[in-house]
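Left out: one protein chain. Kept in place: all the others.
Naming follows writing order (A and B), and every chain is counted from residue 1.
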Amino acid sequence: MAFSIPESVWGQKVENKMQKNFSSRKKLSRTWEYIRRKWYKFSRNPLSIVGLALICTIIFSAIFASYISPHPESAGKFVNFSEASQSPSLAYLCGTDRFGRDVLTRIFFGYRYSLGMAVIVISIMAPVGIILGLIAGYYKNSWIDTVIMRITDIFIAIPPLILALAICSVLTPSIFNAMLAISVAWWPWYTRMVYEVTSSLKGEFFVQAAQVTGANTTHILFREILPNCMAPVLTKMSLDVGWVILIGATLSFVGLGAQPPIPDLGSMVADASSYLPDLWWEAVFPAFAIMLVVLAFNLFGDGIDDMLGEEKGG
Amino acid sequence: MTIERFKKYFVTRQGIVKAVDGISFSVKEGEIFGLVGESGSGKSTVAYTVVGMYRPTEGKIIYRGKDIGQESKKRPKKLKKDIQIVFQDPGTSLNPRRTIRQILELPLKVHNFSKNGRKRVERVEKLLEMVQLPVGYMYKYPTMIGGGEKQIVGIARALATDPSFVILDEPTSALDVSVQAKIINMLIQFQKKFKLSYLFITHDLSLMRNVASRIAIMYLGKICEIAPASEFFENPLHPYTQMLLSSIPVISEEEETLKPKKVMSKGEIPSPVNVPPGCSFHLRCSKKMDICFREDPAMREVSKEHTVRCHLYTKQVS
Partner (left out) sequence: MMLMPLLEIKDLHVWFRVFKGFLKVLEGVNFVVWPGERVGLVGEMGCGKTTTMKAVMRILPMPPAIIPEGEILFKGKDILKMGRGELQEIRRKKISMIFQDPTAALNPVFKIGTQLRDTVRFARGSKRSITKGDIRTRTMQVLKEVSLPDPERILENYPIQLSGGMRQRICISMALISTNELLIADEPGTSLDVTIKDQIRRLLGGLVEKLGTSVILVSHALGAVRNMTVRVYVMYAGSMVEVAKTKALFANALHPYSQGLLAAIPRLAGGGVGEGIPGHIPEYINPPTGCRFHPRCKHTMPICRNKKPPFFKVEEGHQVACFLFQNRE
């Protein structure tokens, strides 16, 4: 692109400023192009768009729960026995539970906890798992590799739900401890995934090229190898949100997770399960809500997978 | 740079792979030294060891007087700046998840070219101009550009640190003829302009004829013959050299006459795990003698700068 630098009294300063504008302007259009291209890949499959739409709705309802819920007070300590156990009606779209609390409101607020828990758990366990995987894969066949991977193997061998249950039963039941338990049970999968990619990429020429030039190990791990791992990792993260929510719900179901009156979706199902099939709405709607969020993230995860394939053509 | 009695063995489950089994040669400053061989000959192993990806099992590699037989991790930075390599496969030698700019900036960052980001970008732009690629390519990913252009980026990357010695491992084998011509011309120009020394590795003999000033041919880890380029083609002494020369495809009748008489190539290259005893080439050689089964010949200088490793010539000299 032809671009003339003005000879000017202000000299270098102006040149700097215009250079910066030039490159940042270009950078903006480049970023926009990148986004459009990614969107094209994502939108090839209509189901991914459905997933995205669902997620947006759920996140929206979680964030603005206080504004959109018909009966915001139902989320907390609240009882209203005069309206207890009413079947779905116009006033209470999903009915009320035994305490007179609006089920729909509790679902909205319940999404907050579920999503919040998923985000926190994943943001703790993913980086830990990824870093361990990178190190183990890079130093493959050394003692570092053996130590890390064997520990990982131990954790993988135990089904995550059982492990989480075990940990929770030792600690006092609370939503915080539930998150902790799930994190501990979940990181090994990331480690293993990243380990596979790293150890196979270790011998590739571009890594060798970086080594030959003299790049240090940190750079190689995080700048060269990690970007190549991100595609499966991000897909897995997206699918994991669904899993984490499910496990959290299961923990609450057995009473080890969120405690009342926190409107956790799992506990809602648990509490109401004994009243099936008469007061069906108390259990069915929260269960349906769980299914919806897991489905949404699964569909979205597929789209992410499509989206993050390598850039081809130009 | 000199290589002395260099050996590199790899230990694998099938046995010890003698990738390189005792070779010696030197590359003078400012010359293009060619290394020819088919698969399994060990030429890539030589390249990778010189640049520091492997450590020699035995033997010395001396660069400018110093022994550099260590892995790149242990080498001083200045050495890494000075010796660079261009890999064979453009598809895998560039990180598909990094932009061209990031790829070219890496050597600059490592060797502290400048703390100023913009100065580095300017250098990247200059590099791209030097290799005749549009500056806009900086922002592209390797998968978006063609094979020839990827290889050109690889060359730009090697030249980014202003090296003195560049190893070119089959730089054009994966490319078409017209792209090859462009790249080879570029490489030769750079060699003259920046006074570089090249270790040029290829299996394409017609190409070698026009590029290298001295050529060594390898078979199964050992060097068979070293000679100046014209001598190599006009008067090949080793039977393997003759066999290779007679099987290259040429495109005109005059060239056919330049080739040695058709030596039918027989057999396959044995695996480096099972090197035949005696002279490693005797199974396929049309001129084998009794001694070839038992003893491995030594390199003998037959005429000025022309050395051969073959029993046919051990009797003549001395």
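Here, contacts are C-beta pairs under 8 Å (C-beta built on N, C-alpha and C of every residue); 3 or more make two chains touch, one makes a residue touch a chain.
Since the structure is predicted, the reported quantities are computational estimates derived from the model, not experimental observations.
Taking the complete complex into account, B:A229 is the one of B:L79, B:A229, B:V275 or B:L312 that touches the chain left out.
Although one chain is not drawn, the whole complex shows that of B:G22, B:P56, B:G148 or B:P171 it is B:G148 that touches it.
Only one of B:L159, B:L207, B:C279 or B:M299 touches the chain withheld from this view, namely B:L207.
In the full complex, chain B touches the omitted chain through residues 38-39, 146-149, 175-182, 184-185, 188, 203-207, 209-211, 229-230, 233, 243-244, 247-252, 254-255, 258-259, 265, 268-269.
Rule of thumb we're sticking to: only the chains that are shown with their structure count from here on.
Separation between the centroids of chain A and chain B, computed from CA atoms only, is 49 Å. Looking at the complex, you find that chain B touches chain A at residues 48, 51-53, 72-73, 77, 80-81, 84-85, 87, 89, 92-98, 102, 106-107, 110-111, 118, 121, 136, 139-141, 143-145, 154, 157, 161.
Residues of chain A that touch chain B in their complex: 1, 16, 19, 23, 26, 30, 204-216, 219, 223-224, 227-228, 230, 310-314.
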